[in-house]
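Before we start, here is the structure in question, set down as structure tokens.
Every protein chain but one is kept in place in this view of the complex.
Showing chain A:
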Amino acid sequence: MSKRIWQHPDLPADEKTVSWRSVGQLENTADFRNWLEREFPQGAAEMADESEAETSRRSFLKLMGASTALAGFGMAACRRPESYILPYANAPEWVIPGKATYYASSFPRAHGATPLVVTSFEGRPTKLAPNTSHPEKVGTDSFAQASVLDLYSPSRSRRVLKGGKPSGRAEFEKAFAALAADKSAKIGFVFGRDDSPSRARLVKELGSTFTNAKFYAYEALEGEAHKAVGDGQRLVADFAKADRILSLDCDFAGLDPVGPITPFFDRRKPEGKDYKNKPSADGMNRLYQVESNFSLTGGMADHRLRVKPSELVAVAQEVLKAVEGKPAQGRSAAWIDAMAKDLKASGEKAIVVAGSRAPEAVHHLAAAINAKLGSVGAAKALQVVKTDAQGLGDIVQLQKDLGGVVEHVLFFTPSNPVYDAPADLKFGEALAKAKTSIHFGLRTDATAHASTWHVPAAHYLESWSDARTSTGVYTIVQPMILPLYDECASELEVLSALLSDDGKLLTGEGEEEAASPAYTEVRKTFSDLAGDKEEAWKTLLREGFLADSKYEAGTPNLDAAALTKAQKAQPESDKIEVIFATDGSIYDGRWIDNGWLQEAPDPTSKISWDNVALIAPKTAKELGLYEEVVPLETPTSAVPPDGEGEHRTGKLISLSVNGTTIEVPVQIGFGQAENTVIVSLGYGQGFNADDELGRSTANEAHVGQVGVNTGFDAYPLRSMGNPYFAALDAAPAKTGKAYTLAAVQEHHSMYGRALAREVSTMADKKKGDFEKQLSKVKKHGMDSHAPPNVSLYKSEDREGNSLLSDKLHQWGMSIDLTSCMGCNACLVACQSENNIPIVGKEQLAKGREMHWIRMDRYFASQQLTDDHGHGVVDENDKPVFDEENMEMIPQPVACVQCESAPCETVCPVNATVHTEDGLNAMAYNRCIGTRYCANNCPYKARRFNFFDYNKRNPLVAHNLYRGPLGEKTVGTSAHLQRNPNVSVRMRGVMEKCTYCVQRLKDSTIRQKRGQKQAALATGDSTATEIGVNTLRIPVDSVKVACQEACPADAISFGNLLDEDKSRMVRSKGIERNYDLLQYIGTRPRTSYLARVKNPNADMPGAELIGKATINMH
């Protein structure tokens, strides 16, 4: 028995690109090869229970025999169980049983609301999609996609707590009414940084009714931007107008938006956003990124400069100098000079954006550079806008006021100040000084327990409200469902109750015969804005936004004194710095109980369920940590003691800042600045007795089942003076301890040549100019010399008809790597659309993740060459690669729907077969779980249900291994989120992407109604000819979940038979289009478009950019 292994030919001798997904791969460890060669890692596919006791074939047969015999006694299956149909008593308007209804709503957030369309089945919101008719094109990110899960989260707060103990709503209402009655009460209100016109109006009214009221806003990671831009003001970018962008540590495409992001990606595509033009670099924008960590925006950048966070101010100073015409100085002078020249050449079409968490000085400098370039102003690429959130105090002010001018405090902020406020603020102690503190939140977090009262908050999908997007478009927040739990209250309901005569807290539907209070308030705000016409209100509810509404223009704050101070600032230090990063999965910690986000791998580190400390390879080597992370093969042990999979551990290191020490597992972070340690925030909120490291269980109640025992809390290191980064007291020290990590970066690794391809708009000595490079995209890697494939399988039946017989629809997809940044929005959207379960950290570490979309993230770099053009190698004969211009290429891979699918031929039961319209379908009910198909899939796109993840909660310790004795979770709130049109898969079944076949079926069936319409028009159905146009769905009218979610418009989907009318077909027609593993002859329906980088030829290292074509082993 031997498995035929495809022998990939050697790489071309002049190939200088080094690419890898993980350290293990870079060092080619044995464990990595194991991942590559096996479909599932060793152990994942074998029967073994957790205590490693073997279940032999013999005992298996014994048990099966006994259970079969026992089954005979009961004969339970012989009678058909009676089931019932329960129609509504009174039919609600618009609801058609079995059909979804769609509502426009939005998700309020600190950087501006995300406009959404909510899919609702019989009153249950199940799926979120961006509102495409909204003037602001932002798409969705993974947080917006996952927010629907919070509504149904089993760990969501349901009861009113008093002093952390369950209390009742009635008792709270009494205390609340007493508070509302005292008009001289010293109340402090703490809101989030999101902007709601209704709230702003109520705040004004509260201010005049409660004469001693004070108002604050707080979010943990809010930064210092507002100090520079002005109180209540914000800088908003219009990327459609920006030709050149310099980002000073601003992850504007990812975690730190500064304006609608889709237009940025539209301008990354050389053929234009609809693939209609001839490819040209002229319309493309160019992004310069200066940053410390490797952010998603940094991955998109054409030129990237790695600096320590403390050096950022110096870089900004030099940029200002260079833009003013003086030569820059310092280490990066050449880089800055060339860049500044390019910025100046673009004039007002060049913008500088600074990260919201960057030091205040950077913001002042950025404002000065923008002023110099002339890019700020009405109808220009950057605008200063005036938000409704004016005159709100911050957390430092609140801490001072507590116990003094503020005796009662109400928390509405989505952050968790007791846990996430700067450590030296000692906010918990200050809070104890308040007479009453009332916390409204979805989770019973640290602040909920520290407050006198905790009241469960209504989710935004359960409450009436309104919000502003980043440019200030008035956008509605509509309830889709009444609050799931009776004790919930929403922000507007509470504020309006305080203003009412009797202080009675009315929530949900409010009183009988009267509109609910929150509705009344929103309606009033809206009529102040747009008049009291019913028609306008209905349009708002239907469209989701008020047309032509926007923020007033603000005044740019050019504070000369502050600028002079910023120009003189010299905060550089030679110490190693720790960066408190915003987490890509749980943001500031607020999403810690969201299973989808926890399980989605971090976009760069690919770690799920935990946070780690990332250190650049060179620094790690200097500190002696590299060998700790990558246990290299030694002559005596072929298999390293540590590696990927369930045995992967991270070695704990200790980090101290000003005497406070935390321990975090260390991993290698490629592309980040040297001498930095990146630790993301928000983890480690609570532990229980099962914690691996035996940490204190004092905060166990602060987190639910999902968030417990995850990660390490870095907030204690953070202080008011150092909210973003801090110098370490000493170099990170080893502790000798280890901690299990679940990393998916090596899971499902693919072999192959030229998986992700990249070209540059800049002419290259060897590769030619842009046009030449484009023409060669299809010939990258193996495809240059592989002979054309001859298929052994016939594509016709015996009569000679094509097996792909559908004349109406043939589905296809393209994914544009030029605009994909790897943000995970598609991955989470797919999870919510297709009922994909989470599997938990333990299972994930074994390689059993269920995500249908695998977000591959490749790092690539060029081998340095000497003067003769030979590659440079080190003393161990390993290539030395350029660390300055490292590239990151994400590549989402799901099932590519091969026309000659290798999986189909090996299925013994025909459970995976081809459909007439070109899908590689899965019949779950037919699958018997041989896993042959997954073995034979060259793209490793298939996922297997090793356990019944849907019915048996994998987060309950050991639950999966208890078999029938395990705890079943049927009928919990999380099941309400399920898409009724997709089968919920059970144990032993293979699953994978099928292009959202339920949506395709729905659209084609809907189209069939056209026949009825045509017949009605002619009056006789037998006299009506039905043509292709009656039965074929309109061009590009169906969207799949991942495509819909994508903020970058990177995914095109459509009908191949629509020809050039379809965006997808046009995209497949351009030169950048290539098939993944084309040379093995699977003829995939999903193709990829090569990534284009648009470097500036004058920049140092420009010749190294745009060459990251990924070849794997």
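Throughout what follows, contacts are C-beta pairs under 8 Å (C-beta built on N, C-alpha and C of every residue); 3 or more make two chains touch, one makes a residue touch a chain; residues count from 1.
Operating definition for what follows: contacts and distances are computed from a predicted model.
K.L.:
What is the missing chain called in its UniProt entry, if the choices are "ABC transporter ATP-binding protein", "PilN domain-containing protein", "Cation:proton antiporter" or "Cytochrome c3 family protein"?
P.N.:
"Cytochrome c3 family protein"
K.L.:
Looking beyond the chains shown, say which of A:K538, A:R1009 or A:K1061 touches the absent one.
P.N.:
A:R1009
K.L.:
Touching the left-out chain: which of A:A334, A:A763, A:L864 or A:V913?
P.N.:
Answering carefully, the residue with contact to the hidden chain is A:V913.
K.L.:
Check the options A:L482, A:A923 or A:V956 and report the residue that touches the missing chain.
P.N.:
A:A923
K.L.:
Which candidate, A:A91, A:A547 or A:A730, sits in contact with the chain we can't see?
P.N.:
That would be A:A91, which touches the missing chain.
K.L.:
Which parts of chain A face the unshown chain closely enough to count as touching?
P.N.:
Residues of chain A in touch with the missing chain: 78, 80, 82-91, 96-99, 805-806, 911, 913-916, 919, 921-926, 981-983, 994, 997-998, 1001, 1005, 1008-1009, 1011-1012, 1015, 1020-1022, 1024-1026, 1031.
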